[in-house]
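I have a structure here, written as structure tokens, and I will follow up with some questions on it.
Partial complex: the chains shown occupy the same locations as in the complete assembly.
Naming follows writing order (A, B and C), and every chain is counted from residue 1.
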Amino acid sequence: MSNLALEFCLVGAGFIGPVHAENIAAHPAARLRWIVDLNVGAGEGLAAKHGARATTNLDDALADAAVTAVLICTPPRTHASIIERAARAGKALFCEKPVDLDLGRVDACAKVLVETGTPFHLGFNRRYDPNHRALFDALRSGEIGRPEMLVLSSRDPEISPPDYVAAMPYGIFYDTMIHDFDMVRWLTADEPVEVIARASCMLGEAENPHRDPDTAMVLLRMAGGTLVHVNSSFRAVYGYDQRIEAFGERGMLISRNRQPTTLERYGVDGIRSDGLLRFFIERYAESYARELDDFIRAVADKRSPSIGLDDGRRALVIADAAVRSAKSGATVALQV
Amino acid sequence: MSNLALEFCLVGAGFIGPVHAENIAAHPAARLRWIVDLNVGAGEGLAAKHGARATTNLDDALADAAVTAVLICTPPRTHASIIERAARAGKALFCEKPVDLDLGRVDACAKVLVETGTPFHLGFNRRYDPNHRALFDALRSGEIGRPEMLVLSSRDPEISPPDYVAAMPYGIFYDTMIHDFDMVRWLTADEPVEVIARASCMLGEAENPHRDPDTAMVLLRMAGGTLVHVNSSFRAVYGYDQRIEAFGERGMLISRNRQPTTLERYGVDGIRSDGLLRFFIERYAESYARELDDFIRAVADKRSPSIGLDDGRRALVIADAAVRSAKSGATVALQV
Amino acid sequence: MSNLALEFCLVGAGFIGPVHAENIAAHPAARLRWIVDLNVGAGEGLAAKHGARATTNLDDALADAAVTAVLICTPPRTHASIIERAARAGKALFCEKPVDLDLGRVDACAKVLVETGTPFHLGFNRRYDPNHRALFDALRSGEIGRPEMLVLSSRDPEISPPDYVAAMPYGIFYDTMIHDFDMVRWLTADEPVEVIARASCMLGEAENPHRDPDTAMVLLRMAGGTLVHVNSSFRAVYGYDQRIEAFGERGMLISRNRQPTTLERYGVDGIRSDGLLRFFIERYAESYARELDDFIRAVADKRSPSIGLDDGRRALVIADAAVRSAKSGATVALQV
């Protein structure tokens, strides 16, 4: 890695923003220069914590020639336009998924990125989880031969707030399982040719007033024959449930869940250990840091970032198909 | 339980026959009187071991008034006619699944059983596994509330011999997953309204010369909304993989696999424990004994055996639907 | 194994007696002929269950020429005289440990056994546990090289009744840890040269009115250098805790505990699994059956039974040393 540090503008101070801010601050080859957020308090609070400047106007930060990278973690519907503006300003881009939920809009972004030659990384952070990565490495090394079946469990401890749900209907596919669709493509180095999805509302009116699907199962058939199952829920009361299982001709690999501590308690009512890590911020803390590091190294080494806009596009195509299948009951065929 | 012992005629000395023979011999309220098998050597060998008489002619045993129960574990295609003959001879019946693969034939048997008032138990042994049973009990006690998703892994260590496969095409549904279909019905006390299945041939020509499906995934939607995933394979090289996972509004239950010993080996290449129990005879040894005991008690107490012919019929309907879906790609709707 | 069956006289219908009776009844090369117990009801009840004869007079059974083997599971203080009488009557002997708590009395028995040429097996059942046995096999195969440290946890769920405790003071060493002392000798094929023990009374007056030690730790140094730790307690509320750990130059082996089922329950308060199997009858059920089988085979094959009186004597010498150390605080040296 060259010894030039990337100077970051972070767009979006909420949600995952503070995690990225901290990782940028802790990275030896990165500096946090700007925080952009329409919410003045959130932006200034985060900026103050890390000695950065805050603004509500993205242009302020894009105009700063010292800024060499933009990290986008605003709500999804704003991603595409920020991508385009930042790309035209000549900044390297790290964008939380999705690029956009509209494929046409995604393609428009792709065009801008190509025209401007912008290094672009899409934040499918799970690829950087050490456990999933160990599974990937074992799979790719041929340890179990061809993967014949994949089983992914991907369950959140809670549903998003109603306004967030309203802003992204079928979020269980577009927002949650889209990670799994990416994992499946990454793990198998293959693309699905068939998508079948079923979803339902299991939560009560109070928690899920919009009656958006909160429970779902998907069956994918990959071009190479691998059969894939993905399941998801928005109320895993025992914590963030993130498991991947790959079955092949020579064995099985399981990336199991993680617990906060290793303490075991033996009592009259049996043996008890911790529940799972609470949610993605705890579970994928290491992944976010590793992912940022990989992006910084890619830019420094002038290689393409590891996860491109096309990865986001392909995962979105699968999510679209899953939504169509869940709505209509039909099986959706995809072209490779 | 009354102190009258059931006197058994066991039909079928191969495969699972010796397991049943041993369980009958060890049961304090059962005696093994006859072994019926067309293979004289097999029948006489097993009979000699347990001090029973052997014959190749079922009628010899049925004519013996002392025989009060018949246990059928011959090849599937022979079950229906043995059921009918034994029922007409007034014997209580324990029959390995399936009754038959033809629904019409199943219904004809049902008619005979009703007419003759025969106590009839169908051998879905997995309901008697202590681990699955503990899951069932926890589920029924409401520990996790309504089951929202079930995930069943049901993988054999090897494919059946070619002639066995040839005699029952799509055996992965009719012979293996039919157990899981029964478990799903039993665990949820509900019936599926939709069946989607995908299957493929992953094994080589040498092991699977008939190119019958050896790998499959099924997605079921139950009338009550529960989503169900079942996966199966005929080459789990690490042993007989039998797991059930139930996810509900208040938690998750997992009936995990069993290993021969608890030994852990720590070495330079990590921590190693035993593979799984080899196959159903090892894994479900306790289940077979408990199931026989339940049958004997039911007959003694003059209550209906726990698993009836209708359970076999309903599981067969699901298997039929799965085969149709796997063949055509269609989603198959079922009436409750 | 020859096809001659051993005809057993079981002495002692209480406690572990019914387990042995059932194992004899289930063994293809054994028959249960007599039950001897001073308690008429207990003896007749058990005899009736297995179609055997009951008596309160051992001589009745010893006089029966058809009896070829005597299994002794009476209270410890009666073992030695039964051994001598049965040996002189020409029966093969299976005796629960200990032979006696007095070394002189043990030696007297040894003399009678030699004089009469009696096949004698001492019931250190843990050697037959499949988990401990797998550890033994791995150790002996050299998998971890020389054992440098052993750690044994050996904890009962409850203390024995007061009269039992009164009859055998320091039972935590003489009755419980004596099994561990045998395991250590068996696993290392070595003898201790130094014994240090500490014991205390942790239970309340109500449970432990005689203030006999209920909690203990022992440190052994073996002739070959292996360091050994054993701990024991009489109130493991979570079940019968039976673990063995062997550490060597190339790794570690752990024979872990067993639980009744594999069910895992995930809820808001973490992940819960079963407690341990309740006590030795559940935990070592397989061991007792395997041990009996080994004894029967040894007699049939005219080889010495696997565990001899000298094994009992040597374990007793260690227990004696532990008691002396616990009482005096001294380190006790032993000759190999």
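As a convention for this text, a residue touches a chain if its C-beta (ideal position, glycine included) is under 8 Å from a C-beta of that chain, and two chains touch if they have at least 3 such contacts.
Bear in mind that the values here come from a model prediction, so they are computed numbers and not experimental data.
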Entire complex copy count, 3 subunits given: 4
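We adopt the following convention: only the chains that are shown with their structure count from here on.
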Chain centre separation (chain A, chain C; CA means) in Å: 58
Mean-CA-position distance for chain B and chain A (Å): 42
Chain B and chain C: spacing of chain centres that average the CA atoms, whole Å: 39
Residues of chain C engaged with two or more neighbouring chains: 266-268, 274
Parts of chain C lying in touch with chain B, wherever the complex brings them together: 26, 28, 49, 130-131, 134-135, 138, 143-144, 250-258, 260-268, 274
Chain A - residues contacting chain B, complex: 146, 148-149, 151, 153, 155, 194, 196, 198, 200, 202, 215-217, 219, 221, 225, 227-229, 231, 233, 235-238, 241, 247, 249-252, 329-331
Complex contacts: residues of chain C adjacent to chain A: 237-238, 259, 266-276
